[in-house]
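Note that one protein chain of the assembly has been removed; the remaining protein chains are unaltered in position.
Up next, chain A:
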Amino acid sequence: MAEELVEVRNLGMKYQSPNGEIEAVRDVSFTVRKGEFVSLVGPSGCGKSTILSIISGLLKPTAGSVRIGGEWVRGTSEKVGYMLQKDHLFDWRTIYQNVVLGLEVRGTLNRESREWVLSLLKTYGLYDFRDKYPNQLSGGMRQRAALIRTLAVNPEILLLDEAFSALDYQMRIAVTDDIYRIIKKEQKTAILVTHDIAESISMSDRVIVLSKRPATVTAIHDIRFNLKERTPLACREAQEFPGYFNMIWRELDVHV
């Protein structure tokens, strides 16, 4: 069994505001192994994103702890790459300048990292667009650029926070497939937060089902498909898919 890369233990988070206290996360524990793709699925506003923010070190939990590669998380770490809902490419930077943003901020932009970035751009078909501006690219290419921006700093884990949810449905399925292949090719560990059951099943090795606020772990499922080459699109058509879907749907306990 591969080593455990992320260890979340008894995580709790209470937000304070003048109007009162909101408990977003309560006693959440799980682990993620190296190379694994794990999804956190839960109803909207249940505190999923809070868990990601805590793992990334942007937020301090009020209870519990997170360890990455055995080290306690105390602030943002170089091991973690974060993908937000939208691509957030900066309009005033070219694709190349956007992609090196993380390296620039970390002060690690040198010849070696520059060549690494250029090779990523080449591999993923954006090299010819490196001097274009984001508004000259299609939605799918923008997502690729955003992913390359995250990969440029060479993180061990990718956190995908409702990534792609700003795209329209057709585009989203295509981009999901695209991004999944890239993540697998680069052999990254990934944690995806989503409220889309189908998306979580089609991409993950494991799905962690969360309750509504405060988020607690309802169930953890291993997702296995009998496929030669696993891609999100193939998974959606596989015979195991509806079974997983119905099970998780029932566990989410959605009421209108």
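By definition in this document, a contact is a pair of C-beta atoms (placed from the backbone, for glycine too) under 8 Å apart; a residue touches a chain by one contact, two chains touch by 3 or more; residues count from 1.
What we mean here is this: contacts and distances are computed from a predicted model.
**Student:** Looking only at the UniProt record of the hidden chain, which name from "5-methyltetrahydrofolate--homocysteine methyltransferase", "Acyl-CoA desaturase", "NitT/TauT family transport system permease protein" or "Amino acid/amide ABC transporter membrane protein 2, HAAT family" is the right one?
**Tutor:** "NitT/TauT family transport system permease protein"
**Student:** Looking at A:99, A:126 or A:153, which makes contact with the chain not pictured?
**Tutor:** Residue touching the absent chain, from the options given: A:153.
**Student:** Among A:10, A:29, A:110 or A:136, which residue is in contact with the omitted chain in the full complex?
**Tutor:** A:136
**Student:** Could you tell me which of A:12, A:102 or A:214 touches the chain that is not displayed?
**Tutor:** A:102
**Student:** Just checking the interface: what residues of chain A touch the absent partner chain?
**Tutor:** So the residues of chain A touching the unseen chain are 56, 58, 75-76, 78, 80-82, 84-86, 88, 90-93, 101-102, 104-106, 133, 135-136, 153.
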